[in-house]
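Yeah, one chain of the complex is gone here, protein chain that is, but the others are all in their spots.
Presenting chain A:
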Amino acid sequence: MSDEPIVQMTGITKDFTGVRALDGVDFTLRPGEIHAVMGENGAGKSTLIKVLTGVHTPDAGQIRLDGRPVRFNSPKAAQAGGISTVYQEVNLTENLSVAENLFAGREPRLGPFINFRAMRRRARALLEDIGIDLNVAAPLGSYSIAMQQLVAIARAVDIKAKVLILDEPTSSLDRDEVAVLLRVMRRLAENGTAMVFISHFLDQVYEISDRMTVLRNGTLVGEWESAALPESDLIGHMLGREAATLEQIERQAGEHKPDRGEPIVSAKGLGRKGSIAPYDLEVHAGEVVGLAGLLGSGRTETVRLIAGADRHDSGTLAFEGKSVGSHNPRTAALRGIAFCPENRKTEGLVGDLTVAENMILAMQASKGWARTVPPAQRSRLVAEFIEKLDIRPANPDLPVKNLSGGNQQKVLLARWMLIEPKLLILDEPTRGIDVGAKADIQRLVTELSGDGMAVLFVSAELDEVTRLSDRIAVLRDRELIATLETEADMTSEKIVDTIVAKGGDQ
């Protein structure tokens, strides 16, 4: 497998408005290997990939493809050179059909006209090849995100790529879909395609990759054979610090027993047609209530009703014992309910504003536009939270869009912590972010509840829910099916059992 490298990047350096994203990084990819690029968010993985795919041009360093020096200045040029990419977010167009998305820009033609029949036939054959069966004439937007992702991969595969880059392709896929994807990757590797694989799921990385390159803070830590690098060492290399934080949190949550009493928020028969069946839920001060369930089970819908993001059409909602009348995100914020939505890019942060401005937004809104936050107080608060949450780079004047996912999430958290809410609702705060930031956020949740804040916590990771929550509400098929008290012997298996058992009842 270690013949001539197909891609050789040496001394790659890239700066963004004063931030060095990559500093002299080397990367080698050999034919037919699956090579994982590992690192925390902000380590420079995405930048490295974007340099290789022509989205960014490096400030220094050299890229060799098949031994020849190359310089791509657009994704199109990289594609022509044989480098295809599947990004974390599906980068296809929902309004065109599946077949058109597969062949956009290289449609089979008859004279100047697109040969739709040939295109559909080839699309079907291509999808069959990788094991999916769709109506290729239907618009892509009518399929689930997971399926769209697989279509994106099929497209990249068909471009006869010598190098295929998969940037977090599995983050929106369920287990079966991941299995299909990994099977496709293996088949491609056997045919000699070299792949760069980026994923936060360590088990997938170990299952599929031959080799790993680890980055940290924009510099190269090293390259290892996957089989020769134990997981604990990998995490150590990625974090560059003792990774025992996660275990500590577990113990804290176990010891911490809130005194019940008046609930902060109490929902009775709260529901919304077509989104979530009526449910009862209480959250007390100093309590972490976790919401567990599969994707699409109604976790997000449950918290959106409490946050006032969606209007409920049945039941009542009481806040600190008082029944709530008009309920929308603004009145909710005034009552002290803070909601961090799932999609931080579109629903939470304003990308072009700076870190400081994003943090101060909610606080300013709660004071009204006429009473500005004095600059001195503002910079003191911002500096305090940047340090407390370990936001990197620690520059309050940087546009927030230049930060990595994990750090953006921290900025969003800081925004709500500034107004000192009584109830903090976190919808998938740790999705798609690295181990270090995850640990920071989990630690924070524990601390906040220790200070008496009520927290409603949604996560797809059962281990995380189990570790942090005092009580766990279990959802299935848009219905709250059980509320479990977290005792010392609580395990994620118990949650799974609850979900499965209720499914069997019906």
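One rule holds in what follows: a contact is a pair of C-beta atoms (placed from the backbone, for glycine too) under 8 Å apart; a residue touches a chain by one contact, two chains touch by 3 or more; residues count from 1.
Operating definition for what follows: contacts and distances are computed from a predicted model.
Would you mind picking the UniProt name of the chain not drawn here, from "Protein RecA", "Sigma factor regulator PrtR", "Sugar ABC transporter permease YjfF" or "Glycine dehydrogenase subunit 2"?
"Sugar ABC transporter permease YjfF"
Considering the whole complex, which of A:11, A:139 or A:278 touches the chain not shown?
A:139
Which listed residue, A:70, A:180, A:294 or A:419, touches the chain dropped from view?
Answering carefully, the residue with contact to the hidden chain is A:180.
Given that one chain is not shown, which residue among A:300, A:446 or A:469 touches it?
In the complete complex, the chain left out is touched by residue A:300.
State which residues belonging to chain A touch the missing partner chain.
Against the missing chain, chain A presents residues 55, 75-76, 79-80, 85, 87, 90-96, 100-101, 104-105, 107, 109, 112-114, 116, 128, 131-135, 138-139, 141-144, 147, 150, 155, 176-177, 179-180, 274, 300-301.
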